[in-house]
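The complex appears here without one of its protein chains, the remainder shown in place.
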Amino acid sequence: MLVVMKNVASAEEIEAVVGVIQEMGYDARPIPGGQRTAVGIIGNDGGIDAGRLQGLEGVLEVIPVTHPYKQVSREWQEEDTVVSLANGTSFGGSDIAVIAGPCAVESEPAILDIAHQLKEMGATVLRGGAFKPRTSPYSFQGLGLEGLKFLAKAREQTGLAIVAEALDPEGADLVAEYADIVQIGARNMQNYPLLRRAGRTGKPVLLKRGMSATIEEFLLAAEYVLAEGNPNVILCERGVRSFDTHTRNVLDLAAIPVVQSLSHLPMIADPSHGTGIRSMVTAMGRAAVAAGADGLIVEVHGDPPRALSDGAQSLYPDQFASLMVEIKVIAKAIARDVTAPLS
Amino acid sequence: MLVVMKNVASAEEIEAVVGVIQEMGYDARPIPGGQRTAVGIIGNDGGIDAGRLQGLEGVLEVIPVTHPYKQVSREWQEEDTVVSLANGTSFGGSDIAVIAGPCAVESEPAILDIAHQLKEMGATVLRGGAFKPRTSPYSFQGLGLEGLKFLAKAREQTGLAIVAEALDPEGADLVAEYADIVQIGARNMQNYPLLRRAGRTGKPVLLKRGMSATIEEFLLAAEYVLAEGNPNVILCERGVRSFDTHTRNVLDLAAIPVVQSLSHLPMIADPSHGTGIRSMVTAMGRAAVAAGADGLIVEVHGDPPRALSDGAQSLYPDQFASLMVEIKVIAKAIARDVTAPLS
Amino acid sequence: MLVVMKNVASAEEIEAVVGVIQEMGYDARPIPGGQRTAVGIIGNDGGIDAGRLQGLEGVLEVIPVTHPYKQVSREWQEEDTVVSLANGTSFGGSDIAVIAGPCAVESEPAILDIAHQLKEMGATVLRGGAFKPRTSPYSFQGLGLEGLKFLAKAREQTGLAIVAEALDPEGADLVAEYADIVQIGARNMQNYPLLRRAGRTGKPVLLKRGMSATIEEFLLAAEYVLAEGNPNVILCERGVRSFDTHTRNVLDLAAIPVVQSLSHLPMIADPSHGTGIRSMVTAMGRAAVAAGADGLIVEVHGDPPRALSDGAQSLYPDQFASLMVEIKVIAKAIARDVTAPLS
Partner (left out) sequence: MLVVMKNVASAEEIEAVVGVIQEMGYDARPIPGGQRTAVGIIGNDGGIDAGRLQGLEGVLEVIPVTHPYKQVSREWQEEDTVVSLANGTSFGGSDIAVIAGPCAVESEPAILDIAHQLKEMGATVLRGGAFKPRTSPYSFQGLGLEGLKFLAKAREQTGLAIVAEALDPEGADLVAEYADIVQIGARNMQNYPLLRRAGRTGKPVLLKRGMSATIEEFLLAAEYVLAEGNPNVILCERGVRSFDTHTRNVLDLAAIPVVQSLSHLPMIADPSHGTGIRSMVTAMGRAAVAAGADGLIVEVHGDPPRALSDGAQSLYPDQFASLMVEIKVIAKAIARDVTAPLS
């Protein structure tokens, strides 16, 4: 961390800064420059609270030089983390894994039907919400435990791994009991009790980037899971809030190579929430793979106009089948492959 | 809701839209125009899921005309909601109420000391975090239950009402047991299980606007609390995420008159988180009152450079005293007053 | 356009709205609904100023249903516009055209050298700034006319078409005299006198999206060029401003399919400005092609660390060569091809 002093800062003000740094348990090294002095902090581990220094007299700004996250960082672990599931699907290796399914589990026949179709088309993980976070309290909130049981039945019949979202600490335990992956949604990216509990379940955690989370905040949220001793985090870019209303969000695909350079964790993309519009999903799914995503999570529904939630952004099954064909070609362009279909 | 058709939409496509609307249980009214047809939906209560229509063939866009929130709306209740506390403080009447205190409760002597000072200066509600949501898992996370007990002791000694944040459902019950107001922080604005539980405690809920929440999402979050039968919600603007790094957030003061025109709930402002910088807090606190805020929540610390969190944005006690003097004059300019100090 | 009335709007207020609409020369059609009345405006061409209605008594909001742009719209012209250059390169057909070159023309030998290399690697258009818009008045501002002459010489030697940016109306004439395409940069997207003059030169115009331009504003800026009788506009997504600082901008690739659905104009992407970081450029260039871009514009410099501007985002020549190889494979995945190299 670097404390930059105003050019008019007095020697006393500089000394006071040095004093506070030492009181915090670190070494301080004043660096006189042409226009102003800066004070470097030596020996810190990235967890310093800048606030304590920012408000001191004579301080112009405090610049973090080290990053506050640790275990998620490539500086902590250089080789890629590969998250492996029981059915052989891996996230973070050379293969690109595809998760697909409806926004919400709506009924047993519907989820079983779409699961069989998706398996045929090459998805290896099934998504489906049992507990749905809805912006309005009056919208459909999911089937709950029953939904998890339908998902488990779909896994039994197809071999697909399953992922479902948890909304609160107890829900995390319940989801972990049934699903292969516990999902933390964008709205809950900074729900720390939920992150901790999901971490403690020991199951892989699929963590979506918050609506307006910086990449540093995103990695720090993952750090909460790793700090519980659970290394299996799959990160997911799902679009950030922006000013244009033509798409629901702006899918920030550059976050994929950025995160991959900063962290060893796998990073996938969600072109469905990232655009919110069916006709854009295929284009952005292809683009995510071309940008280097380690996987996709795509909403597919057997009958989108009748979907109970997110119908507008759900692909028809045949659109999903085309996407699978296209991304296989694109994966080759960057010397990767799409996970082989389950037999 | 208005479904706008493409100018090339066929009669069949328009009929299909009408059919889906009727299947959803509403009346559909096609409105032919110069360039294109639109289809109005009659008889809905604002809770329609646009997704089901957005993806239909021939649809250009779906425009919500009614709003999805109800009980929080001025169309539901015209007169202002006034949230009243046991010590006589009200939010939403003609008086402007001031909440002040440290970011976190750090020790019993520290919280008692600042509480006595703040009472002298005219604050009538004491803030202090017992459970702290921290971006890094390695930062100070609050004293927990002990912190709540220290706050309660401060109330006993001074008569100040107290507000503390809850991070998860069980925490909401605990906070409600000790505090006069349960706070839901910006990170948890869309943590629906938490909102429901906070609503069920029956205690007034201070709900902060999420980092990038639209005003509609903000009001819908409040709707979750009202939907539990709890009408006592105090809304709080605390800054939204933006692109400039000179301030921590952009304090969106226009949200105050906007919310007051859409909703009957009281709306206060947090100039401390809204700027993140001590030297801006006073200016923005004054501006919030001038913009019509029903109250302020301000971080004040007895010794900001030694604060365990948010030191950079905490006022010194004498700065807070000056702010109180200034806002009294400003309140007069708009025919309001600041809540009288406790005796 | 739809004028939505408050649910408490009186019959007189509704009549007043109807009166103003008629005074503006249009038909008004009140549409009574369950909760409120809306008033539709019939017979307008999309150019109505909402302001005149928005402030009337009883009006809740004014919702544009038609779009204010015309000639750029697919509803005006259904088939794709193809912008063709003298050397055979086309933008907007089935081939993907690649523009490459340094940020600024720095010297005659440097631009000639890189031009020959880029031609070998398959680019067919050469970029190079002669007039540079720099955030600081103290940065290198370009070689001016001399730079244009060096570009023309590079065209003479290699057959590459050339594109250069204009900063003001006279500059547009000068650039049009030498270059095949006149570029309007992001900072000038709403510089209307410049757009008009560029339009009047008759040369194709490469129009970059403004830093925070909505897609509607972007298309309206293009409309300024078409309104001068110049149909040859190439649109370019180059990243929009956002809150994270890891990349210079957020490259909004979904804008590609969105614009292509709304407009017949070709749309290319600039992964160099879109990321600002060399190591992200290749990934985002690939992603743009996968998303359906009609071309790329990429900064390549013979010796990036010595570049006088934008060195950090300029590719080394061999990195550009790899990108060309990869996008050829990706183009195949969507049944397109990259423009054949010049012989």
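Some points to look at:
We just call them A, B and C in the order they show up, numbering each chain from 1.
Operating definition for what follows: a residue touches a chain if its C-beta (ideal position, glycine included) is under 8 Å from a C-beta of that chain, and two chains touch if they have at least 3 such contacts.
For clarity, every value in this text was computed on a predicted model and none was experimentally measured.
From the options B:Lys153, B:Arg200, B:Arg286 or B:Arg306, the residue with contact to the chain not on display is B:Arg286.
If you put the missing chain back, the residues of chain B touching it would be 212, 214-215, 240, 242-247, 250-258, 261, 274-275, 279-280, 283-284, 286-292, 326-327, 329-330, 332-334. Mapped onto chain A, contacts with the missing chain fall at residues 2, 4, 6-8, 29, 31, 33-36, 38, 40, 42-44, 46, 63, 65-66, 75, 241-243, 245. With the whole complex as reference, residues 20, 47, 49-56, 68-70, 133-140, 167-169, 171, 187-188, 190-194, 210-212, 217, 220, 223-224, 227, 241, 277-278, 304-314 of chain C touch the missing chain.
One rule holds for everything that comes next: only the chains that are shown with their structure count from here on.
Innermost chain of the displayed assembly, by C-alpha centre distance to the whole-protein C-alpha centre, is A. Taking each chain's centre as the mean of its C-alpha atoms, chain A lies 31 Å from chain C.
Between chain B and chain C the centroid-to-centroid distance comes to 39 Å (mean Cα coordinates, whole Å). Residue positions of chain C touching 2 or more other chains: 242-243, 245.
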